[in-house]
Each structure stands twice: as structure tokens, then as C-alpha cells.
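Only one protein chain is missing from this complex, and each of the others stays in its spot.
Entry: chain A
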Amino acid sequence: MDKLNISLPGLELKNPIMPASGCFGFGREYSQFYDLSILGSIMIKATTAEQRLGNPVPRVAETSSGMLNAIGLQNPGLEKVLSTELSWLEQFDLPVIANVAGSMMEDYVLVAEKISKAKNVNALELNISCPNVKEGGIAFGTDPLTAKELTAKVKAVSEVPVYVKLSPNVSNISEMALAVEEGGADGLTMINTLVGMRLDHKTGKPVIANGTGGLSGPAIKPVALRMVYEVSQVTDLPIIAMGGISSAWDVIDFISAGASAAAVGTANFVNPFICKEIIEELPAILDELGVDHIHDLKGRSWNVGKVANTRA
């Protein structure tokens, strides 16, 4: 019996595991290691209307059990992504979630409209939470009214379901989730990176050229878990969770917290086989836990009396 298949708006997935945006490029590099068709889905690198060259270097710095990055949404731009990257991905049996970014609302709308027409794009992930660009990105992700408006505008043009990627850099993440739900979002992905810094001991200056960067990796898992736990209990939108996942047990934790699926980011850099290994390890863990399907674990952590375990 299939223990891992799930169905989410726009996405019929073999399993709930996928690489997170920006940590897997457009899949080419990792296709050297395994057949991408085994993945549930792939969240491709943020795509903007025009080519972006990204931030100056150094762009990354390691921290305790984590890393800071300020890549700055470097990508070849919408036309190239459509003509070379998405068409290349068509060789795999792999639904694509396209990460969409921009500086102004019009940029998001333009990219969303065009990229949602691509054959293998089954859903969009609105990146309103990138902490590393001056305009756009996180500016849309920290104000509920703006986030709602942007979601509605993108929904109006998108031909596929729209997931909104939430920023953890807010004081009330549930408020943001409810705002984008009102805006018509079909699902949530969370969390993006936490804004952080590292200083050079000797000079006292930031190690990252951008000054600040986004923190990812195992260090942020407790924060991500708490946020998924909280948001999953106030909205009916399905959640694709990410933040420090580096093992099959981490995935179980996020499903228990209320997520429907899970994405792996930074861990791909450490172990390029990590997504494959997690997919292979999950069935045995489900057996160990005595459940038939991964979704039987959804929301296990919720307060007694609040469990409504019937959602998609």
C-alpha cells in the first residue's frame, strides 16, 4: 500500500518530500546524483521578470548548526527559465512549484501569469519573504494588507493554485496566514529564512557583504516547527513546511505539527542525496509508529480537543 502519496491543491504527489527553493537550483546539478522523478515535487529557484545578478560576495557565512545567505535572488529571468530550465525539467515525472518574486506587485503578476502557463508548473509559490533584496520580497511579507492584496492580484491571473511563502520575521505569523487566506491563497509554504548577522571577530564588520543574511539549517527548526504548529491550527490551508529539515524524523515532526508536506533546503548542500534518503526511510518509520499513511500523523501535536484530522 502506498504510505506516502498526498494530494494538495494542484499537486498529486508521489510523496510529500521536495527540495526547497534556492537550495536545488532548477534541478540540473542534483540530477547528477539521482533521478529527480522520485521526488514529490521541486520548488525551483526564485524567478523574476528580468534577469537578476544578485548580491556582492561573500554571500554566505556559516553559523552554529546553520548558515546565513544573501544570494539576492540571482536568476536568469522569466524568459530563460521558461525556455531552458522548465523545458529541461519536462523529461522528469515531476510536478513543479514555481517560486515567484519581484520588486513591485506588477512584477509578481507578470511572472505569475506567464509561468503558470508552463506545462509542468502545477503550483506557484509566492516569495513575499526574501530578506535579501532591497525592494519587494519581505516588504510584501510583513504587512498583512499588502500580502493579501498581492495574493489576490496573483490569484486573479494564475492558471494554477497559489501557495504563499511566509516570512518568520513577523511578530504574528498567524495574522499573515489569515491575511493571505482571505486574499485567496490555496496553500502556505513556511518558513523562509530568519534575518541574522555574523561579524568578523577581528574587524567587527559583517562577514556577509549585504550586512545581514537569512538564517537556515537545523538552527531554525524549533522556530519553524512552532510556527507550523500555530498556523496549522488557525487556518484550513494546507502547509508545505521547511526550516532545518535534515532527516526523515524531522519530516515526521513537521507533519505532527500540522504540515501536509515538507521541503528540504540547506541539507542538500551537506548531503546531495538527502531528499532521496528521506523518501526511502519514511515507510519504515511509519511502520515503527504503527500508522498506515503519513497523513495519519498530521497534527498529532495539536491540543487535545482541537484535533480535526480530516483535512487534505
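To be clear about the criterion, a contact is a pair of C-beta atoms (placed from the backbone, for glycine too) under 8 Å apart; a residue touches a chain by one contact, two chains touch by 3 or more; residues count from 1.
One rule holds in what follows: contacts and distances are computed from a predicted model.
When the listed names "Cytochrome P450 107B1", "Dihydroorotate dehydrogenase B (NAD(+)), electron transfer subunit", "ABC3 transporter permease C-terminal domain-containing protein" or "acetolactate synthase" are checked against UniProt, the chain not shown comes out as "Dihydroorotate dehydrogenase B (NAD(+)), electron transfer subunit". Of the candidate positions A:30, A:108, A:140 or A:229, contact with the hidden chain is made by A:30.
Between the chain not shown and the residues A:57, A:199, A:234 or A:284, the one that touches is A:57.
Contact with the chain that does not appear here is found for just one residue of A:151, A:268 or A:301, A:268. Residues touching the missing chain, restricted to chain A, are 22-25, 28-30, 32-33, 53-54, 57-62, 64-67, 69, 71, 74, 217-218, 246, 266, 268-273 (touch as defined at the top).
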